[in-house]
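If you scroll down you'll find the structure; I have some questions about it.
Note that one protein chain of the assembly has been removed; the remaining protein chains are unaltered in position.
For clarity, chains are labelled A and B in written order, and residue numbers in each chain start from 1.
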Amino acid sequence: MKRSKTMELGVGLFMLAGILGLVFLGLSVSGLNNGLSSTSFSLKADFADIGGLKKGSRVTMAGVQIGKVTSVELDQEWFDARVTMELNGELEGQLSEDTTAAILTSGLLGEQYIGLTVGGAPDTLEDGDVIHDTQKALVLEELIQQFVSNMVNN
Amino acid sequence: MIKQRITSLGRSTLDTFESLGRATIFLFQASVGIPGKEGFHLWLRQMHFIGVMSLAIVLVSGLFIGMVLGLQGYTILVDFGAEDALGQMVSLSLLRELAPVVAALLFAGRAGSALTAEIGLMKATEQLSSMEMIGVDPLRRVVAPRLWAGFVSLPLLTIGFSVVGIWGGYLVGVDWLGVNEGSYWSNMQASVSFIDDVGNGLIKALVFALVVTWIAVFQGYDLVPTSEGISRATTRTVVYSSLAVLGLDFVLTTLMFGEL
Partner (left out) sequence: MMNDPQFVEVENMYFSRGEKEIFRGVDMHIPRGKITAIMGPSGSGKTTLLKLIGGQLYPDAGRVEIDGLDVHRLKRRELFRLRRRMGMLFQSGALFSDLSVFENVAFPLRVHTDLPEAMIRDVVLMKLEAVGLRGARNLMPAELSGGMLRRVALARAIALDPELILYDEPFVGQDPISMGVLVQLIKKVNQALGLTAVIVSHDIKETMSIADYVYVLSDGKVMAHGTPANLNVDRDPQVSQFMHGEPDGPVPFHYPAPDYYSDILNQGARQ
């Protein structure tokens, strides 16, 4: 009987470890809860070019992750990219209306993400508002082209 | 001469189909049984032998594979100045491919061969026959708990493999080679999708669990009850299940990630 008790304990621990492992894979590896507390709000932003930004990319402020991109679609009227992001609910009503959004790259070839910088306007962004002041992604090919044409002109 | 060849081809084809048919009927008869309290205890016992006993080899292998991925990934990525993407590379390789496949191969070698040998030995020593004569169906009593324990164990082992592997990549990449800790995790989190990567990896693990356990118990149940028969069947279990795992992995990968 005693042997069967230790066996039961072993199997129980095994199952528990598996479930905890799955939770770890969910939270720390796929970042299911990332930067998002229980509440969240969404903002939109239009970019001329989003480069490699995609659903799930990070949204940061001063380097700290505060949310992620939930959808990327083409605006059929202006033909630019409409990005929807979900941000930490605590920040609702904290970001000034003239907040700017820029698409940044981690490292030279790394993942692309959105960096937000607050401005000084008194009004604040609410759920569903659109950020107007945006800076498109740095596309490496364009940079090189600029660099080459500068060289030629000089 | 030619007629003989054709006849033998026909015979082996028929034999193959007959054996597949037997294996399918066998799977249904064995897995349909209603598990009572007694069944739960038998299952628990098999979980111990199949799952818990395979844990050590799976976790150690996972750690080493994660460490190797960390090292290899770093040397490749650092040439492009993209060593920050190490977390992404380690986690995606593990979750999508290496954890399900390598854990299934190890499982076939460790637990699958043991299952075949154990059931085969019970058959050779007439234990299965005597169980039948006592009026207990060995498919329910012997085979079913082992099948279910296998189905449950391998996905859990696969999760363990991934977790330990990601930690191994972290040890080598961050602690040893100096990749930024924050970017190891945040790059990983930005690129790993729970449904697409973790979920699909687990679906693979479930399919492999079904196939490997099925092959192992069927080979044990269907073998020629002699010592030679047992050793042949054990080898067959490992060979067939390895081939099945690798072949199915290609099919599943095409279905899951082919459109990316």
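Please note the rule applied: a residue touches a chain if its C-beta (ideal position, glycine included) is under 8 Å from a C-beta of that chain, and two chains touch if they have at least 3 such contacts.
Computed from a prediction, not measured in an experiment: that's the story for all the values here.
Trainee: Who does the absent chain touch among those shown?
Mentor: B
Trainee: Return the single residue from B:8, B:24, B:75 or B:130 that touches the missing chain.
Mentor: With B:8, B:24, B:75 or B:130 as choices, the missing chain is touched by B:130.
Trainee: May I ask you to list the residues on chain B that touch the chain which is not drawn?
Mentor: Touching the missing chain: residues 38, 121-122, 125-127, 129-137.
One rule holds for everything that comes next: only the chains that are shown with their structure count from here on.
Trainee: Any idea how many Å lie between the Cα centroids of chain A and chain B?
Mentor: 36
Trainee: Quick check on the complex: what are the chain B residues that touch chain A?
Mentor: Chain B reaches chain A through residues 41, 44-45, 47-48, 51-52, 55, 80-85, 88, 91, 95, 155-157, 159-160, 162-163, 166, 183, 185-194, 197-198.
Trainee: Could you list, by residue number, the parts of chain A that touch chain B in their complex?
Mentor: By the definition above, chain A touches chain B via 4, 7-8, 10-11, 14-15, 17-18, 21-22, 24-26, 28-32, 34, 56-58, 65, 68, 106-111, 113.
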